[in-house]
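Excluded from the complex is one protein chain; the other protein chains are retained at their positions.
Each chain carries a letter (A and B) given by its place in the written order, and its residues are counted from 1.
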Amino acid sequence: MSDAHALEHHEPVTSTGVPNKKILMWAFLGSDCMFFGTLISTHLIYRKISATVNGNYLDIRDIFDIELTSFSTFILLASSLFMALAVSAIHKGNLSSTRWMLLGTIIFGSIFLACQVYEFTHFVHGKENASGDLEHQLTLSSYAGKSDEPGRDAELKPHVFGSTFFVLTGTHGTHVAIGVFWLLGWLVYSFTGRMSKADAMDIECCGLYWHFVDIVWIIIFPVVYLMEYAF
Amino acid sequence: MATESVKYVAPESETKLESKVFPRPGQHTTGIIDWLTTIDHKKIGFMYGMAALCFLIIGGIQALLIRSQLWDHNMDVLTNRQYNQMFTMHGTTMVFLVIMPLSAAFFNFVMPLQIGARDVAFPRMNTLSLWCFLAGGIILNLSWFFTGGSPAIGWFGYAPLTDTRFAEVIGDMGPDFWIFSLQILGIASLLASFNFITTIINMRAPGMTMMRLPVFTWMTLIVSFLLILAMPAIAIALAELMFDRQYGTNFFDFLEGGKPHFWQHLFWIFGHPEVYILILPAMGIVSEVIPVFSRKPLFGYGLIVFSGGIIGFMGFAVWSHHMYTTGMGVVATSAFSILTMLIAIPTGVKIFNWIGTMWGGRIIFKTPMLFALGFITMFMIGGFTGIMHSSVPVDAQHQDTYFVVAHFHYVLIGGALFGLYAGFYFWLPKLTGKILSDKIGKLVFTLMFIGFNMTFFPMHYLGMIGQPRRTHSYNEGHGFETWNQIATVGAFILGVGVFIGFVQFIHAFRSKKLKPAGKNPWDARTLEWTLSSPVKEYNFARTPIVKTRDQAWENNYGPSDKHSEKEPLDDHGVHMPDRSWTPLVTGIGLLVLALGLLFSRTVNEAGDLDRNYLPAITGGIIFIIGVIMWAIEGPGGYHLFPKEDEE
Partner (left out) sequence: MSGHSEDPVAEESKRFFTFFNLSMALVAITGLEIVIIYVQTLDGSTIIGTLFATSIVKFIGVVWWFMHLRWDKIVNTVLFLLGLVIALGTYFAVIYMADTHPEISKFEVSAIKDVWKASQKYEKDDYVVHDGTYFVANLKHESPDTFSESIDGSGDAWTKIEQNKVPHQFSWVVSHGDLIEINSQKDGLSFFKRVLDTEQEDISGEKVYLLDQEASTEDFRIKARSESYWTETVQRP
């Protein structure tokens, strides 16, 4: 990935004029559309046809915390801005600015991940009601509604919403985590003294990946979270 | 200086690039390390081909066991479960470990030569694809040795049979092996496809416009697009199934809100483009062979390319024709039926164009041409039965009978395998530098043609009189015995033919007695035939400047303004990258990761489920180390200065 500057005389000539890495990344993102398309449509289908499973009726509004999720959405949007600025900075050869922008992207990306982890653990753990019983839990395989008597936790019963929700948002979160690691690699590399304008294409590819992960969230947020309040 | 010409392997010509973080195996690597660390597309293609041929033998033995079991009514060659395992493994092996890798072998070896490139865009990623393919084959076949044995779920793994709830053997791990092996094979296909797309779009020689590309290269491009768009669907389906089996999610568990029908949708959204992935490479090969052995240019080049593209694109719109009998409703079923009928049109166009190519030409009946002609006729028969299936009421009769088995073996053996064998006989002289015996080739063709038709033609009839698929045995009194016996005999004849071909291919590499092939033994048309056989390490001594389609032919027979030229070799010569350990390390990491996840669950003495992720984490760490090494190892490399005529 960092061999661009090794060929100190020129970048290899390509038939389209676009570097190979960029073509690769765009082809990969096209493929990733199918990947997330499958997961999102799985969620939409099951949401439509399985609100009640064996009498276990799920109203996810009892579990979702829109404030938290909105916050993390804004965080991810902000990280996207930092990423765009990082790419811009490296194209200008401004190493110091690149470093700061990369750091910003990493920090905001990590905050997003932290919010996701917090959200997941709270969904799984459930909420305590007035009598101290656990209710409104969502796990990978089950859902618990309201507790029916004081002193008894609400019963976890099988449901499919948790499966689709966690696998979809989990896959997205994994993509974000991979992106954060990738960016960390670049941040570390920027301190070795070997980074230069010649690496701009690599950072740009990293940026493409990061923005894609952002637009997947742009789709997931309304389709998975907001839609539950409307429909 | 630029024209300083030194011998190809003289050490003093080696000019290393600047210092690397750690050394990569260099120019003079030989032996096993050369094979383990190579990033040369030709060697990678060779390894794909050899491994795939070995899996062909394994899958073939599985088929012969199936045919033996069906020799007579109520035989006991295999138990019920073994029979199910046999057709599952036969199908999975043939689709994923034979036809797809054989296609990859040809894509790898031939395509860069056809576009005038020195290698693919990402050579190390190319090697990683190969190791992932081998890892997938290993994982799938490891299944024989563990609880439950091999998967017995069919190559399509329909839910809810794959649910742990319905496991015939407690703790059956077969489906888990199947899941993980397909995931890794998926990664192999994806990596290779991204590579080929980038190479074809971006690394063509000057003057090689898209409409001058050989049809085989076009098919490589279209198949690569099909792969990158279809494999994600099955990757997700398999992941959901894995979550269902290992972590208790409910994607396909109907008792808990899931829909098994949905597995079918996801599988066939992959599965239908997959069958075009299986056939288009063979069509590409046939499009190369027919013009050469008719001594005429391909008729309707633009239409053939365009039809290939349409088939690929529409291939995504017809998947539910595998699901006509599942009760999707009138609207959906009719829509898919119409689209399926439409997709026959571009296919038909291609066949007319091949016939048009032969029309008025001077046909040379050498082995590659025999296989190509076999392809056209056999694929047509398979295509006709396919169109029969596209009608919903007719399909309601065919579904789950041997009629369908006949259909897809006609297109997959009569089509894909014959096309690939045509490719072997056509291109092995280029790869090995030797001419294969045409007599033995014709024997192989005859045995395969007769054996294949004897096996599968009767199955049309057997299906129509009611023999069901995937059924371990049949009772007396249906009248199935005679034709089943003929089919079994045919299968053994086909097996002999395939095996002789296999031996002939291996022999071609090792024999000292076969005649040398020279650059262009077939007087063929495309760029790879301007190079020596076997092809030199650097492919082209000088990058060609292409002026026309079928450049090699025009160089021999065309006017001088259409002859290709060569770019001058500049001061740096031909830059050859060093070999690399990183794809192997990364591939081993993935293998260990997959095995770790496969074996992460155990039941302890108290009867509770224990999860141990240490092996998987180890695999993950090896993978990450591989990737980091990959990123920082630098290109290394050396320069070569071949003479202009040393191609």
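Side notes on the structure shown:
In the analysis below, a residue touches a chain if its C-beta (ideal position, glycine included) is under 8 Å from a C-beta of that chain, and two chains touch if they have at least 3 such contacts.
Since we're looking at a predicted model, the values are computed, not measured.
Only one residue in the set A:56, A:73 or A:139 touches the chain that does not appear here, and it is A:73. Considering the whole complex, the residue from A:13, A:117, A:178 or A:219 that touches the absent chain is A:219.
Across the entire complex, the residue among B:332, B:450, B:500 or B:617 in touch with the chain not shown is B:332.
Per the touch definition above, the residue from B:269, B:304 or B:585 contacting the chain not shown is B:269. With the whole complex as reference, residues 197, 201, 225, 228-229, 233, 259, 262, 265, 269, 313, 316-317, 320, 327-332 of subunit B touch the missing chain.
Counting over the whole complex, subunit A has residues 11, 16-19, 22-23, 26-27, 29-34, 36-38, 40-41, 44-45, 48-49, 66, 70, 73-74, 77-78, 80-81, 83-85, 87-89, 91-93, 200-201, 204, 207-208, 211-212, 214-215, 218-219, 221-223, 226-227, 229-231 touching the chain that is not drawn.
The rule is simple: only the chains that are shown with their structure count from here on.
Considering their complex, residues 17-18, 121-122, 190, 194-195, 197-198, 201-204, 208, 228-233, 235-237, 239-240, 243-244, 247-251, 253, 255-259, 262, 266, 269, 572, 575, 628, 630-632, 634-635 of subunit B touch subunit A.
By the touch criterion given at the top, residues 1-3, 6-9, 14-16, 18, 20, 23-24, 27-28, 30-32, 34-35, 37-39, 42, 45-46, 49-50, 53-54, 140-141, 158-164, 166-167, 185 of subunit A touch subunit B in their complex.
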